[in-house]
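Inspection log for the structure reproduced underneath, given as structure tokens.
The complex appears here minus one protein chain, its other protein chains still in place.
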Amino acid sequence: MYIPIILGTARIGRQSEKVARFMLAEVLKYGLESEIIDVRDFRIEATDNTETGKQARRLAEQVARADGFIIVSPEYNRGYPGELKMMLDMLYKQYARKPAGICGVSSGPFGGARMIQQLKLVCLGLHMVPLEDAIYFPRVEELFDDTGAITSQTHYRQAKRLIDALVWHAGVLKE
Amino acid sequence: MYIPIILGTARIGRQSEKVARFMLAEVLKYGLESEIIDVRDFRIEATDNTETGKQARRLAEQVARADGFIIVSPEYNRGYPGELKMMLDMLYKQYARKPAGICGVSSGPFGGARMIQQLKLVCLGLHMVPLEDAIYFPRVEELFDDTGAITSQTHYRQAKRLIDALVWHAGVLKE
Amino acid sequence: MYIPIILGTARIGRQSEKVARFMLAEVLKYGLESEIIDVRDFRIEATDNTETGKQARRLAEQVARADGFIIVSPEYNRGYPGELKMMLDMLYKQYARKPAGICGVSSGPFGGARMIQQLKLVCLGLHMVPLEDAIYFPRVEELFDDTGAITSQTHYRQAKRLIDALVWHAGVLKE
Partner (left out) sequence: MYIPIILGTARIGRQSEKVARFMLAEVLKYGLESEIIDVRDFRIEATDNTETGKQARRLAEQVARADGFIIVSPEYNRGYPGELKMMLDMLYKQYARKPAGICGVSSGPFGGARMIQQLKLVCLGLHMVPLEDAIYFPRVEELFDDTGAITSQTHYRQAKRLIDALVWHAGVLKE
């Protein structure tokens, strides 16, 4: 089973990269195939056609192969990052009937809770099956140590539960 | 009073440009200062810092001068275009206490109604004052004739009412 | 398979009742078991405990038996009716892993599109699986003739497609 991790911010100094690496390690440990799909690698040039350009074709291959997704994203001004939305909007039918688990990241106390609500509606718009149980990474600057290891046992348990749910949904939705 | 029009999609063949030009003409006719702020002119390069880069500084000047905004945007997969969100997220404090009127654009029958709800929450996140009464441009391909003139009298009345509301709110919020 | 129709408004003169009756007829015609769960029958008394009272116990039986739901609801001030939310909030675990198809009703042109977005998030909160493809009943006063028959062929096709999707999802999620 192939469950890639979408890293949803391209900002310099992004903390979400630590979360994406943590989730990637957990998915690989679980025995699934995975990798990070980084929004930085899907920037649209001025002359690109969003839905038929080179970037979209490249993304289409990865998304078509996926059985489900983990989306790691910070909250900017109550919503999702624009670069994440641009990448998601490149495709349409390749997402259908695939489960999506969301990891919300924030410097503040709410772990992207408002962004997650908006992103769930976008996932539904793309005919994904968004899982209700998201993982929240509030105060992300304090969550990881200098080696990039997470200091919270809770997050290991939640990652396990999210992957369980993704695998279950991916299995039944594939029929 | 300076009420610029934010054109919220960079896609090739964008229909929203017709709406932005229509709204610009109405605002100028009303006797206000205006111009189109085009998301195409605010693309972020890979090496740019989103909030301190050249694009952000240029946008900051225009936004700081504005008394209010008209945001013209299509709906993509129930949400706002990524390029619009990237541009809005470049700044923060310059938007505060300024009213925003939203024009939703769609090929389908709902004129971007779902996008408008998500965008209002982003506007609130930026401490703008979003006006409840948006203008809807559904089935946009049929709304304009070959010269770019709008064929709907209703939209002239709604544009007038939106500008009235923007001017009123901009006036009282400026105190 | 038992797919009840939740009628989400208790208002006097409610137009949504026509929609609920139309959907009920379509579900029965399809060969499934169904009935209307009317929010009017689940009013909470002042001395009732919302989650353990008589109404909640009665609702729990119907919801536990259901394989999926069709929710018919108007939009009031961009959101769902309070009486619908009160009824949904009576229970929790009985909704889990059951698909929900939403029918939005309005006097205006948008068929409850904004309410549908808020209601999808509530359905996710209850661990239902909301289907993206809702059915819209805009300008409902003109949609039905005096005998209560719907005058729109489109809606017959959409009802068929919604029931197909509910049956498919109910089947795979039951495993």
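Just so it is clear, A, B and C label the chains in written order, and each chain counts residues from 1 on its own.
Keep this in mind: contacts are C-beta pairs under 8 Å (C-beta built on N, C-alpha and C of every residue); 3 or more make two chains touch, one makes a residue touch a chain.
Owing to the predicted nature of the structure, the values given are computational and were not obtained by experimental measurement.
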| item | value |
| --- | --- |
| Interface partners of the hidden chain - shown chains only, full complex considered | A, B, C |
| Selected residue (touches chain absent from view) among C:Ser34, C:Gln55 or C:Gln118 | C:Gln118 |
| Residue of B:Ser16, B:Gln55, B:Asn77 or B:Gln117 in touch with the missing chain, whole complex considered | B:Gln117 |
| Absent-chain contact - pick from B:Arg21, B:Arg43, B:Arg58 or B:His127 | B:His127 |
| Chain C residues touching the omitted chain (full complex) | 10-12, 40, 43-44, 46, 49-50, 76-89, 92, 114, 118, 121-122, 124-126 |
| Touching residues on chain A - with respect to the absent chain | 78, 109-111, 113-114, 117, 138 |
| Missing-chain contacts mapped onto chain B | 117, 120-121, 124-125, 127, 129-130, 132, 172-173, 175 |
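As a convention for this text, only the chains that are shown with their structure count from here on.
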| item | value |
| --- | --- |
| Numbering shared by both copies at the chain C-chain B contact, with half separating same from different | same |
| For chain A paired with chain C, centre-to-centre distance based on mean C-alpha positions, whole Å | 31 |
| Distance between the centres, which are taken as Cα means, of chain B and chain A, whole angstrom | 29 |
| Per-residue multi-chain contacts in chain C, two or more chains | 117 |
